[in-house]
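All protein chains but one are shown at their positions in the complex.
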Amino acid sequence: MRRLTVFSAALALAAVTAGCADTSEGGGATTPGDPADCFSQRPIELVVGYDAGGSTDVGARMMATALESKLDATINVVNRPGAGGQVGLTALANAQPDGQTMGTVNFPSAIVSVLDESRQAAYDRNSFAPIGLQVIDPSAVAVRPDSPIRTPTDLVEAALAAPGRLQATTTGPASNEHFVLLELERVTGATISPVHFSEGGAPATTAFLGGNVDLLLANVSDLTPMAANGEVRVIGVFGDERSPFLPDVPTFAEEGHDVEVASSRGYAFPAGTPQECVTAMSEAMGEVMSDQEFIRKMQDLGLAPSHKDAEAYAQYWTESTEVFETLLPLVRAER
Amino acid sequence: MDTFSDLLAGFAAALTPQNLVLALIGCVIGTLLGLLPGIGSTAGIAILIPLTFTLDTASAIIMLAAIFYGTAYGGTITSVLLNIPGEGESAITCIDGYEMTKKGRAGVALTIAGVGSFIGGTIATIGLVLAAEPLADLGLRIGPPEFFSLVIVGIALLVGLIGESVVTGLISASVGMLIAMVGIDPIAGLPRFTFGSAHLFDGVSFVPVLVGVFGLGELLANAGGTARRPSAPTLRELLPTRTDLRRAAPAIGRGTGIGFLIGLVPGVTNAISSLLAYSSERKISRYRSELGSGAVEGVAAPETANNAHANAALVPLFTLGIPTSPAIAVLMGAFLMNGLTPGPRLFVEEPLLVWTVIASLFIGNAILLLLNVPLVGLWTRLLAIPYPVLSALILVFIIIGSYAINNSIIDVYLMLFFGVVGLVFRRLNVPLAPLVLTLILGPLIESALRQSLQISRGDFSIFLTRPISLTLLIVAAVIVVSSVLGSRLKPQGKADLPTDATV
Partner (left out) sequence: MTESQVSQVARPTTPPPEAGDLTQDGARTQPRELAAAVAVPVLLLLLSVCVVIASAELGYWTPIGPGPGFLPLWLAVLLGAMSAVWLAQRLRARPAPPEPAEVAGISEDRAVEPHDEPLRLKQVFLVLGSLTAVTALLEVLGFQLAMLLFLLFQLKVLARRGWVLTLTLSALGSFGVYTVFAGLLSVHLPTSSIPLLRSMGF
């Protein structure tokens, strides 16, 4: 996700600036009792649990700008980075549930931090009122262009033939990529050894390109530019359908290996926020996500748009939690 | 010569009056932002990008490059004048830079830092122009085992940093590395020494620790006025003497080499380059015994290395499409905005844009030099503010700086705590340089060791069977052995030389 980083924040920031201008021009009166009343009194704080300039931040700032004009409100983005989003989620869970504070929620970290008791999270699933989902970025696996492995089935067969022989990068223990390997083993019996790069994507990519590790595991958005350059060949995506960024690459599910792991980014209020505020925000987000111009801008920045409303997002949250509940014991077993 | 004419075209595109004015503005704004600790080049650029949005690509990139150099230099100014490191990469500059300031030689330190940055940055950019492809291959040869051995070389250089007092030096080093152990460990992914606080899961941030140990520690030591305070230098003292230049030249050369080579490795920060450059000076400089007490090499080497690193880091961007630092990612974003994907094909498809960017790096470096060296006099006037007033204002800035890095009050408390640590270390003559080195290098040892062993499936011989790794380990062994032998010989011949001053 490093690819986007700071610059893209700028895009969003610029958009924010423009958005502010819009709001001041279009600023009309809201009638009392209007659901928008939730948000018109003072600025809404949008807590982003990641650094300014990261891809979560970029998406959040774009969303904030768009919501400002839809809701005729002011939204201030506040970055509270740390512990893979846990610091931001803690701040969100402890905020006043008055509709004035919302925050970003990233899977799997928001789920794993709750399930993994060593993280001692000060919140759980019930601490949040989901608003909606903005991005689903599936994991994918790439090989060097000269590799004989060409399809998901090739990979599974190669791993079955020599268990543990193949090695793949991850961005740390209990990361998305680690879960991919564990889930792949659970579903197909194929064992691939992880090499953990807790420092992030750049050192992992270097180790892969330098020939130290066989497979590069990353999000589709990270792999797309490298695939365009011909440095890597993406052989399979761990999504329920093909990625619009890599239309020629099959999913693992297509070939009968039903492994789906993705990072996703959505938004939530603290639990206890008035239902009409949640509904109003969720509806506004739905309108934003149906704007073709907005979708195109997201895609330009490598963000894969995927909208779910409050209800669907809550259900997705529950389903994802179940998946990670089955996988986490496997992580513990490796400790 | 094809490359040359491409570069000229790039310069032609970059050198319009409008672009030069933008570069100037960027440099000034960047320097001002860089004065604030915690807002380093990364955050500085992130904050200021909206300013560049109305501009065309070349202008935007030129302005961003200027902001980038400006913020980096702003951090140097506070390190040298006030002993407040803006970022990890300028922490080590505090040591000799501030000692020079205390001797009234702040102007010299700032001028040398500016000149060194210019030379390091320019040579690294020339390297990029001449041999991007082979250099990128070199960078990729540094896998986890090689990186582990490189960190071991850094640790071996610690012997030089420890100086005369082995006991306090090792205490400082082990405290630094223990601080670095805090956070989610890279092996099992379990929280380690975090006291249940999610704020500490990512480890203790460098900036509050460094600002506390250096900036606040110094202020507290001076609180009642027993320690010597810096004074504003006179105009004549601003310029380096011929001796300064002669001494700085080899340090700048070594700093360029170290920064350039390490900058080629994706994912390694410039703090590591500046630390290794400083440590090497402590080991091989002719004047190594003066380092720590205000030697010009102690400023020239790390400042040169960190700028050479920053420019060399563009090689992996242009050849592999890997942005090695957030600042580089900004430039990458400027490409993406134009529908271009950074990588090897870009040189073929959009040569003018690539060469404009490269030309703008030369220009950014030059503007930095032309703008900041004459301004050195102005910056040093800060020291003319009466100390009690100055210290109150510094306190405001170190609070903002510690807060701004993560928007967290906890970081401000951490900074206060490490201010007390800094005070105690100063009063008891415990050197600070080993702490900085292990604080920054420490976390890398564990990850690199673990990654290497995962690749080799637990076989430790991986460090010896790979040529680059083996070579680095031999270098480390030579450094340690020669230090031990050297210290045994030292007392006889050189007894009258000034001893290593502790910081």
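For this structure, a couple of remarks:
Order of writing sets the labels: A and B. Residues in every chain begin at 1.
Just so we're on the same page, contacts are C-beta pairs under 8 Å (C-beta built on N, C-alpha and C of every residue); 3 or more make two chains touch, one makes a residue touch a chain.
Just so we're clear, the structure is a prediction, and the values are computed from it rather than from any experiment.
Across the complete structure, the visible chains that the omitted chain touches are A, B.
Touch with the chain omitted from the figure is made, among B:295, B:328 or B:383, by B:295. Among B:181, B:249, B:375 or B:475, the one in contact with the hidden chain is B:181. Contact with the undisplayed chain is limited, among B:134, B:388 or B:486, to B:388.
Touching the missing chain, out of B:9, B:129, B:400 or B:475, is residue B:400. Where chain B meets the chain that is not shown, the touching residues are 33, 36, 39, 47-48, 102-103, 167-168, 170-171, 174-175, 177-178, 181, 185, 187-188, 190, 192-193, 216, 219-221, 223-228, 242-243, 246-247, 287, 290, 293-295, 386, 388-389, 391-393, 395-396, 399-400, 403-404, 407, 409, 412-413, 416, 419-420, 423-424, 426-429, 445-446, 449-450, 453-454, 457-458, 460, 498, 501-502. In the full complex, the hidden chain is touched by chain A at residues 13, 42, 78-79, 335.
In the analysis below, only the chains that are shown with their structure count from here on.
Separation between the centroids of chain A and chain B, computed from CA atoms only, is 32 Å.
Within the complex, the chain A residues that touch chain B are 2-11, 13-14, 17, 52-53, 78-84, 86-87, 90, 118-122, 167, 172-174, 193-200, 202-203, 205-207, 209-213, 225-226, 228-231, 300-302, 331, 334-335. Of all the residues in chain B, the ones that touch chain A in their complex are 42-43, 45-47, 49-50, 52-53, 139-144, 184, 186-191, 196, 198-199, 201-202, 265-267, 316, 320-324, 326-327, 329-334, 336-337, 341-345, 406-408, 447, 450-451, 454-455, 457.
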